[in-house]
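What follows is a single structure, written as structure tokens, with notes after it.
This part shows chain A:
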Amino acid sequence: MFELFVLLLKVGFVLNIALVLGSLCTWLERKGSALIQDRVGANRAGAFVESDRWYLKPVLPLVRMMGWLGVINTLLCDSLKGLWKEDFVPEGTSKFLHAVAPIIAVMPIMLAFAVLPLAPDFTVFGYYIHPRVAPIDAGLLFVLAMGSVAVYGVAIAGWTGNNKFSLLGSLRAAAQMISYELPMGMVFVALIVVYGTLDVYSIVEQQGELIWGFVPKWGVFVQPVGFVVLLLAGMAETKRGPFDLPEAESELAAGYFTEYSGMKFLLFWLGEFCEIALFALLLALLFFGGWQIPWVRLPEGVWWAALIGHVVLMTKVVFFCLLQIVIRWTLPRFRYDQLMNLGWKMLLPISLLNLVITAIVKVLA
Partner candidate 1 sequence: MESMLTYVALSMVLFVIGAIGVCLRRNAIVVFMCIEMMLNAVNLAFVAFSKLHGNLDGQVAVFFVMVIAAAESAIGLAIILSVFRTFESVETTDAGQLKW
Partner candidate 2 sequence: MNVISFLTGVCAVVSAIGVVSLRNPLYSAFALVINLLAMAGLYAALDAHFLAVSQVVVYAGAIMVLVLFVLMLLNLKSESGRRLGFVRSALALVIGCVVVMSALPPVVSHFSSMSQTTLSDNMRNSVGTVKAVGQELYTNYVAQFELASLVLLIGIVGAVMLAKRKSVVLAPRPGGLVGGSK
């Protein structure tokens, strides 16, 4: 019974982190893009709010500051607008599939958060807690599997639009996603060869060791090519960054979610931002030491060490989210054939070569 309670707490915690990171990315995107493009961005909603009630007066300066930063605009107003818009289903297609497609697009992302650890193990009040919802043996492979299932949301979404723009956009997006899963899988295999396990928790733990005495065995030092390939493949998988031709706001009339409005559209958006957070979390866990500060060894199993580790991990995750957002708003987008060229003719051979070299070095050393 206690196990069930702890499991529910963990599920709530991980879901909370995923959704909070997704919303944070939404706000970072809106305000960050504004600052990159040398404009102000959203700063009106809630920035001029005044009141005479005594219990609101201490809170109002904080609300005004958040409104000026654009937080209230992005997080409150956009959500309410999405909830209250008319939900338009195109005729001639199945209503059920139109409703189910956003769910299929978002659910694998949330499921992939379940196998990733968010803090080291700790013991509190005599109970041992392992902060991962599902300690599956094949953890890294499960993330890849969830990336494969997320293709269906895109494909079904484009098909239920019942017009050529949506169908073309969704087929292009699905082809892009499955093409970039291959270099991602090869990078995961190279990481498995180096660290010897599929379990993300023990990969993070092994990154605490030192190679040659002074360099921490972080993934980015052991597999630099793998880091670059995973960054590119991850951005292409989430259809972000310079690889966002399927969305192509200025070209394909919003691509595969042309026919979506209201909360379903926001669900696609939220799924995309949660996927940014997922890839940031993967990069931080696999390549940058996870919750470990370099050269600092905190005592194991203590609750405040776990808290510090969690805060360090979240800092790294936010840094990688920012990196993805900055890359998206700085680079122009690829044409579709350039995108496929990059995936099949450049990233796949590079990741295969990386795998071969890693295997040779591992056997010889």
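Methods note: contacts are C-beta pairs under 8 Å (C-beta built on N, C-alpha and C of every residue); 3 or more make two chains touch, one makes a residue touch a chain; residues count from 1.
Picked so that all candidates are chains of the complex that A comes from, given by their letters.
Worth saying up front: this structure is predicted, and the values here are computed from it rather than measured.
Although all of 1 or 2 belong to the complex, chain A touches just one of them, candidate 2.
In the complex of the two chains, the chain A residues touching candidate 2 come out as 94, 97, 136-138, 141-142, 144-145, 147-149, 151-152, 155-156, 159, 167, 171, 174-175, 178, 181, 198.
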